[in-house]
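Left out: one protein chain. Kept in place: all the others.
What follows is chain A.
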Amino acid sequence: MTDTPARRHIPNRLDKPLNAAIFSWEALLVAVAVAIFAVNSFASPYFLDAWSLSDLTFNFTEKALIALAMALLIISGEIDLSVAAIIALASTMMGMAVQAGAGTPVLVAIGIVVGLGCGAFNGLLVTRLGLPSIVVTIGTMSLFRGIAFIVLGDQAYKGYPPSFAFFGQGYVWWVVSFELTLLLVAAVVYWFLLHRTSFGRRVFAIGNNPVAAQFSGVRVGRIKFILFCLTGLMAGIASVLITSRLGSTRPSIAQGYELEVITMVVLGGVSILGGAGSILGVVLAAFIMGLVTFGLGLLNVPGIVMSIFIGLLLIIVIALPIVWRRVRRERFT
């Protein structure tokens, strides 16, 4: 635990030497992704097929959208465990609107606004009352999903309008789905926000040292509040997508998604302690998780073995650079 270079290391503005770029986290992830892609191609004759690869992306696009905002939140030193519950609540509200006869544009608006509202609620509790985000969001996780269960019980909302199916089942061009397109656009937006704006620099500053950031004139509370809102917003968008993909709402929708989102963020190289990370890493991690689960699925590997693989992958990818650094240091000193 004495080795926490991530917190001291603020890489994004400084020009990196070529050497550092080659040994960067993102390079490692690219190598892992290429390796998994190659193994999959050899292991299953069905992998290299445009439609297979397109179907593959549905396994992670919704979670990856949330992971983008979650990455910023974790970099700032906070966390949101309620994202899956926000999906459930937003989906339930959309279902209620359908029963009342709402059309597609209204449904999308409701999903996004409910998500945003839940995020703002989390943000207010954390920034105004000064409560730890992990405690607040464990609470709202039960609260939001609890409301969905009270409204729906063991029932389901169905009857979404046919045009609503486009968001989760539609294709923009050939095999390129709407979900994937949205993810790529959102990734560029979040990359710009985190790595190319002063807002992004402030997020890093807060994550590294919130007190110093405060004394430097950064409005810590306000930025954290915005980050919670963004995370809620992305959960709302994900809710629209998944509800559209499933064509129905049950209160158990998206159960367990929060941990998969956080796994993506951590695998993407974001320090769980805050202060370091990149959007590119998170996007690569999302693809890697999708490739691994789909590749193993093609070989009909049981799900439990798949979870073991994901767990091992996470440990290996995180341990590897630390071990590598330690070995090198021992050799030179």
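In this text, a residue touches a chain if its C-beta (ideal position, glycine included) is under 8 Å from a C-beta of that chain, and two chains touch if they have at least 3 such contacts; residues count from 1.
Keep this in mind: contacts and distances are computed from a predicted model.
Looking at the choices "Oxidoreductase", "Sulfite reductase (NADPH) hemoprotein beta-component", "Rhamnose ABC transporter substrate-binding protein" or "2-oxoisovalerate dehydrogenase subunit alpha", the name in the UniProt record of the chain not drawn here is "Rhamnose ABC transporter substrate-binding protein". For the chain missing from the display, the contacting residue among A:Pro105, A:Pro132 or A:Gly153 is A:Gly153, taking the whole complex into account.
Considering the full assembly, A:Ser44 is the residue among A:Ser44, A:Thr140, A:Thr263 or A:Ser278 that touches the omitted chain. Which of A:Ser142, A:Ser216 or A:Gln255 touches the hidden chain is settled by the complete complex: it is A:Gln255. Residues of chain A that touch the chain left out of view are 39, 42-47, 49, 51-52, 55-56, 58-59, 149, 153-154, 156, 158, 165, 168-169, 242, 245-248, 250-257, 293-294, 297-298, 300, 302-304, 306-307.
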